[in-house]
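Scroll down for the structure; my scribbles are underneath it.
With one protein chain removed, the remaining protein chains of the complex are shown where they sit.
Coming up: subunit A.
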Amino acid sequence: QVLPSSCPRQVRSYYVDWRMLRDVKRRKMAYEYADERLRINAIRKNSILPKELQEVADKEIAALPRDSCPVRIRNRCVLTSRPRGVKRRWRLSRIVFRHFADHAQMSGVQRAMW
């Protein structure tokens, strides 16, 4: 990658680890199949339509690829791929968050004192 000399940021061309990559794949699949899943679920979670139709819908949704369900997505830390201790607002694990906050690189974040 040819970068202009003005760009001082760190450029990562790889995902941190394979688990992060798999999570990325799952997110993409979930995005693709989101509409279909929504519609089939609308047929399933219904008291108006006949039950046979709902059973068929059940089978259909089970037949979709496994990675397309949003339940399998794990909100990992963006920088370290840590699966636990991740704050949703910053998408960072607690350790990374602390590191940046102490170096005053998090805007609006201050050490609590009261």
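Basically, contacts are C-beta pairs under 8 Å (C-beta built on N, C-alpha and C of every residue); 3 or more make two chains touch, one makes a residue touch a chain; residues count from 1.
Quick note on the criterion: contacts and distances are computed from a predicted model.
Only one chain is not pictured, and the protein name UniProt records for it, out of "DNA primase", "Small ribosomal subunit protein mS31", "RecA family profile 1 domain-containing protein" or "Aldehyde dehydrogenase", is "Small ribosomal subunit protein mS31".
Touch with the chain omitted from the figure is made, among A:24, A:56 or A:95, by A:56.
Listed by residue number, the positions of subunit A touching the unshown chain are 2-6, 35-36, 39, 42-43, 46, 48-50, 52-53, 56.
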